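Note that one protein chain is taken out, while the other chains of the complex remain in position.
For chain A:
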Amino acid sequence: MTYSLETAEHPERLRRVAIDPVSRVEGHGKVTILLDEHNKVHQVRLHIVEFRGFEKFIQGRPYWEVPVMVQRLCGICPVSHHLAASKAMDIIVGAKKLTPTAEKLRRLMHYGQMLQSHALHFFHLCSPDLLFGFDSDVTRRNIVGVAAEHPEIAKRGVLLRKFGQEVIRITSGKRIHGTGAVPGGMNKSLTIAERDELLKDIYQIVAWSRDAVHLIQKVHIQDPGLYNSFGIFRSNFMSIVGHNGDLDFYHGSLRARDDNGKIIFDGVDYQQYDKYIEEEVKPWTYMKFPFFRSLGKEHGWYKVGPLARIQNCTQISPLCRARAQGVRRLRRRLTDARTARLPLDADDRNAARGGGNQEPAAR
């Protein structure tokens, strides 16, 4: 990792600019930037300012409370924490395999989570920047501004999120902080009426999701210079991958690649995570800094999340594949693929080099 901007040599001589609080993101943070008299940046830090101590206070509680406690880490992605804790508790109670129904319901619950959280991120939080520009008027640059000028886009965002939340409610009992998953399985079934209620809208939801991909393609085409470089940084990445390296949101083994797409480790049982990952503490944030033990803290840091999952997996569903292909074609039309590093590039390069025995992802 380039640490050059982490700590300035003489902070006392520099001017401080703060973005406090950081808004339109999921979490509590602030950014501080130190500049010299020529406005040259010497230090940039993202401070996670909140400390709560879940690690400690869940100790000693009844084990079955943990899935409902830890989801309160985050009310935006509660299901992910709920399921992670439930999976840990499955192991504790010796439930090596869930019933097929329980696993499907948990998966469905997490798909609802993925949908609502991505809708929130894309429409409610990011779309104002994409539609109005980063420097547009602050009173307009939010979902209210989008609702005023692009009512159809705002409406779809709200309805996509709503559908995801309904999937969660139906599988877990509540839209936020439900209690569906329990150690060893699920405590709620999906009735036929509930299933039909979801089926009624699903094709509309898929169509709108596709339109959202078109929207981002359109925005991209309008300013390729900006979007080909914005926010791009090379890194290792890690995610779980499912059976045969498929994209999977619920279960699988750990796979990590370097910034050229080369496998660092693969097929690792997540219960062994601590053999592969270590964490560093820094004085200026409550967040810890995980890194791959094998590469050390300077070079071992990595991306996780949606980009990492997409770049890391061997294959995804035919529908997503078609979308991803569209994005690639678009990028090729716009620029030289080697200079523009968009998501999925690592796999492109991997494939170009023969990619070992890895299938190129998301072809």
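Worth pointing out:
In this section, contacts are C-beta pairs under 8 Å (C-beta built on N, C-alpha and C of every residue); 3 or more make two chains touch, one makes a residue touch a chain; residues count from 1.
Simple rule for what comes next: contacts and distances are computed from a predicted model.
From the set "NADP oxidoreductase", "Succinate dehydrogenase", "ABC-2 type transport system ATP-binding protein" or "Cytochrome oxidase subunit III", the protein name that UniProt assigns to the chain left out of the figure is "NADP oxidoreductase". Check A:L120, A:I153, A:V167 or A:V268 against the missing chain and you find that the one touching it is A:L120. Of the candidate positions A:E197, A:D246 or A:E280, contact with the unshown chain belongs to A:E280. Considering the full assembly, A:L159 is the residue among A:V17, A:V44, A:L159 or A:C320 that touches the omitted chain.
On the side of chain A, touch with the chain left out of the figure occurs at residues 20-21, 23-28, 30, 32, 45, 47, 49-53, 55-58, 69, 72-76, 78, 120, 124-125, 138-139, 141-144, 147, 151, 154-155, 158-159, 161-162, 165, 174-177, 274, 277-286, 288, 291, 297.
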